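Every protein chain of the complex appears in place save one, which is left out.
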């Protein structure tokens, strides 16, 4: 695919979607897992077409190794953690977090060659991030997501394995005009039909859009303590600091708050996508309210609503992926770009640039 | 495969079965669905390796489009019909039956480029027929099947998705000597062991064969009001007007009818096959009696009997397909042609000729 093909999101431009090949930059932070998923019991997860074992040492330090013993290829994720080592289930070989074999119980010497690739991991916000590319190339921290663990916020989240290429999910969450159609019966926010203008703030893809008085999606009313039918003003702010994560802030202004009630609230959505295998991706969502200590009932109700909506995305994106995979025309069928694809087109530009920097192309 | 390889159905001739590649003519009418299957609720169906959405407008007109929105590839079959338009589930784009986009709700203009392939459809008999090839090449109507909706006949039918190449089904229903073996315990018609002579009537493959007094298969006795053990005379007439459909008429003569009873009856079987995906086909069967108004009980009993028999075909053909697909020898294992393969061999000749006319070959 030629970079210039996607420079301008012209209305009606027909472009090929080479993006849906399994291409993804390696030299960046991707989310490997929610913090709570990683424990002393090893977790097997495909990340960027690589089998990875994620685990914590006895002292809580997270670690990530290539999930194949160098001896006879047993998955270490079937083994166990012993102090600061992970132990292979097959013949008991032990490895440190750098991937070095520290013990081969069937013999006295420990071969230098018994070495596994290891991956740097970092905890930030509610998630553990992983760098699958060249460790020498690490030139930044994971994006700032400290609000996720800030006690001033209530952070809800969930996870889906989606049988669709990660770009399909990334583009889905950056063009929210689909809410009025795909999520008509769940979000019930039917005023977001005209897309926002997209602009760049450095490397960050951004948009801002204001909406007139209208009831807020019932999905977020409970979290803000608002009645479902009350007209409010809304400002939607979107930001995608990296291909791994984007934010969708719902800034709500209640022009007529009840006595002793706040008039302004934020629901910060976050959409995290990580490539898994061919045509399969991990999708972690977050929904955070700038309201501390949401009750269990409100949290559960909100999560149930969000899940009902995201089930609709998963269903549709998996249908699209299946169609692409099974149709002999596959990706030869040209896509028509609309005005609403401004953010999605920028995703492709960024992706192209990053792949080129890694000496790869689409 | 060389056309000449299949000219003569010589006994014991060894031929390769290149037919089982997914090759099929496009410039002909195939059955897309039973009429009742197509409603305002869109139906997704693979036809000739193409994902197709079948639906009816509010006024009942049937329509067929390529089942991928030109914008971001969502299957229109997940959307809905609104009057004379089908609406994409993702961002609400609307299309007419010619595949033109008539509305893109997220913007004012409607790009000319937003265009989907559409396919001509026709209702004939109990089925909706589709032309997947060049619309300019339409030079005929679907085969005459008006008996299917003639009130003088009682028409029963059913549908199978079969995980086997369509040619395997087509050949199966044209060599009915398998009834005495594969359907020994269901058809119980053990006198059809010698195959009929095959002749051509224009483009139609034909056979006729008379049988001496013998009980009729119990599958068809109820429909004709005959006792199961009564000896009758039988004439089998077969016709295949196109690769899409063949008829198998069971002409029954009761030489000693009960008082006030007819002595002659016809059961017209029809076998409709449509390629779906690689190694997968649609099979629609019909069983029609020239007896008006069969009772519900007789109809259900007859259908149950036919289904029990056709389950045996489906099971065996899927085993054959699985063997072909998994065996490294695949289609390199030569087939031996018998005298009973006369009709099947003509199928291959016709297929070869039609593919050649479309500039394709096996």
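Letters A and B mark the chains as written, and numbering starts fresh at 1 in each.
The working rule: a residue touches a chain if its C-beta (ideal position, glycine included) is under 8 Å from a C-beta of that chain, and two chains touch if they have at least 3 such contacts.
Remember, it's a predicted structure, so these values are computed and weren't measured experimentally.
*Asks:* Check the options A:14, A:34 or A:91 and report the residue that touches the missing chain.
*Replies:* Spelled out, the listed residue whose C-beta touches the missing chain is A:91.
*Asks:* Go through subunit B and note every residue touching the omitted chain.
*Replies:* Considering the whole complex, subunit B reaches the absent chain at 11-14, 17, 171, 175, 177-178, 180-182, 193-195, 315-316, 319-320, 323-324, 326-328, 333-340.
*Asks:* Contacts of subunit A with the missing chain: which residues?
*Replies:* Answer for subunit A: residues 46, 49-51, 67-68, 70-75, 78, 88-92, 104-107, 109, 111-114, 277 touch the chain left out.
By definition in this document, only the chains that are shown with their structure count from here on.
*Asks:* So, what's the distance in Å between the C-alpha centres of subunit B and subunit A?
*Replies:* 46
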